Structure formats: C-alpha cells, structure tokens
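The complex is shown incomplete by one protein chain, all other protein chains being positioned as in the whole.
== subunit A ==
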Amino acid sequence: MLTRSKSADGGKVVVWDLPTRLFHWLLAGMFAVAWFTHEDDRYLDVHVFAGYVFFGLLLFRMLWGFVGGYYARFREFGYRWTNARDYLRATLRGPSRRYLGHNPAGSWVVFLMLGLGLAISFTGMFVLGAEERHGPFAGAFSFAHATLFHLLHEASAVGLLVVVAFHLTGVAYESWRHRENLAGAMVTGRKRGPGVDAVIFRGVGALLLAGVAVSAIVQFAGHVRATPEKPYLPFTGPTLPDSALWRAECGSCHLAFHPTLLPLRSWEALLAGQRDHFGDDLALDAATLAGLRDFYTPNAAESALTEAAWKTDRSIPPGETPLRITETEYWKRKHRDISQRTWERDPVRTKANCAACHLDAEQGTFEDAAMRPPGPQTDQSRPKTR
C-alpha cells in the first residue's frame, strides 16, 4: 500500500503529496507564462517552452492519477456527474459535507481542466507543426490547416481560463464555508483531520522539479551565450535551397531575397525587366539569367516552403504581379505597425533592408523568434504583433 493509516483526530493530515502540489503550481505558472507570451512573436520560444512543460506536467498528472498519493488518485475522486450536481446544489443551499480530498464538484473541474489542458497542448503542437514547421508535428499538416488549429488553440485556452475562474470561485467559497485555507493546503499539503495520511513522495517531487529546471536550462542557455555578433536564434527554420549564383548576382546591392518571398510570375517579370531594375541596369547575360531561373522557379512562393511563402502567395490577387516583396499584401499587413520614422532612419533606411530587423533574413526563413526590430533608442513605437 502506498498509504498509511493514521487516526489523527483534530490534528493535521497530509492530503496533497509533494508531486501533486508541485504539479499544481507549476501548471498554473506555465499557463500564466504561456498566456502572457502568446501575443508577441518574439517570445515564441518562451511560449513554446511553457507549453511543453505544461504538457509534460499533464502527462505526469495522468500517471500520478494511478500511482500517486492516496488523494491524488483518480479512483479517489472519480465521482459521477449526479454526485457533482447534488453537491453543487447542497453547497449553494448551505454548509455541505466536507471532503478531505477533491469534492465531487471540484473533481469535475479538475477533469475538465485536464481535458482542456490536453486540448491546448495538442492544438498548440499542431499550430507549431503546421505554421512554423517545428515540433513533433513539423510538416505533418499543410499551412491551410494552421488557421483552424490556431482558432482551436485559442478557444481551448480561453475555455481553460473560464474553468480556472470557476475553480478559484469554488476554492474561495469552500474556504469560507468550511473555515479553512484551501489554497494554503495546496502549499503545505496538510488539512485539518481526521483522516488518512498520504505519503509525501519527496523523491518524486524533487525529480519533477529537477526535470523542469534542467529543461529550462537546456532551452534558454543559448540566450546567455549569445553575443551581439552571434545572436541566438531559438528556432532555426528549415534549411532552404540555396544558390551561389543567386547570392552573387542578387546579393551584391541588397539582401539576396529568397525566391520564396515572391511568386514565380513576379520573378519572371523582375528578370525580364533587369535592364531597368529600380533604376539600375543589371546587364545580366543569357547564361546567367538561365541559371537564376533554374533556382527561383522551383523555390518561388508557390512552393510553400515556408509560412511566409505560403501566406505571401495567398495574399496576392491572381491578376497582380508585384515587383516588390514590400508591396505584397502579406508583407504590408505584417509591417503596418512600424512607423515611417523607423523605416527612414538608421539602421533600417529602406523597407527592403530585411536584415536590419530579421536575424535570419539571409537564410530566408523569417522565423517569428528571429525578429529584432530596432529598439527604443532609435524609435519609440514598438510594433505590436500579430
């Protein structure tokens, strides 16, 4: 048996074992971190890390529901829906029976939170796989699915927030009704008896904490080692096809824009007009033009090699042939919050100077987490994201 019997009349009883308490507070913390980092693409790595820890904690809790401390086991609080309903009614009428572990209504909230937590985790990994091409589902879905997953991810997160509100209301109400500090009990693990003491499982708790700490160190070590010359990119995108000829011919006056940034018809038009390229005569010979064409044709935006490629291509009306990346609808939408002053001043100077803000502009991946727009020393307005 994992539990010991003790009749501790009036004394304190161990109810929440250490791993359950750690799980509870870490889960709440990770949810908060993920919530506050979801708006800004620059913190995507923090958001994703919080999400993975959140998911790992849920998996741990599922296991713990079978092998954990007495009150942490699902068997102990697997109440029927009718029990929960009756309990809720009784509670609203007046003081009802006091439960040492989860009460029937609370247990339903717990299961709801576990379920929503898993939904958030999976939809999150789906978005990551479909939109950013990272994680366990990288490349498993098309970009077309990403929008739906995104919606489901946000909906389940809002859903969990609502359930958390119920949970907090319940905790406050029950604490008042039974004259005890339920939140404090989730810290100390102890509640007023009489009852059966649960095993504390200190070792498992320490392991859980160590696991989270080590993964945090592994995840964020790159930030500490980064220097201004060698900035750290938390996500490195897929390695895109490259061409030395393209870099030599198209990378001398400006960044060698990756072909994924414009549709094929735009590259055809740009190269057809190469004798007057934004005021420059590129004077490329036929052999060079053919070599360039061999590179951009399979890798143009239609290839959907990156999120930007997919979205850029879809944002251009079929009848239009933009000659600038900076004139595509997708590009304009993504950059509309950047002030005119930022564009005109150093170190940006022109919209086409992608590398001034995107650390991975040379590679062409344009990862969310690789954005470093100039800070407040050059501009007051920090662009809002998404």
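Heads up, the rule we're going with is that a contact is a pair of C-beta atoms (placed from the backbone, for glycine too) under 8 Å apart; a residue touches a chain by one contact, two chains touch by 3 or more; residues count from 1.
Everything that follows uses one rule, which is that contacts and distances are computed from a predicted model.
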Next on the checklist: According to UniProt, what is the chain that's been left out of this complex called? Choose from "Oxidoreductase", "Cytochrome c domain-containing protein", "ABC transporter ATP-binding protein" or "Caffeine dehydrogenase subunit beta".
Outcome noted: "Cytochrome c domain-containing protein"
Item to check | Hidden-chain contact residue, picked from the options A:Ala269, A:Leu282 or A:Leu359 | outcome: A:Leu282
Checklist entry - Which residue, A:Ala146, A:Ala198 or A:Leu255, contacts the hidden chain when the whole complex is considered? => result A:Leu255
Checklist entry - Of the listed residues A:Leu88, A:Ala352 or A:Met371, which contacts the missing chain in the full complex? => result A:Ala352
Checklist entry - In the full complex, which residues of subunit A touch the absent chain? => result 252-255, 279-283, 347-350, 352-353, 356
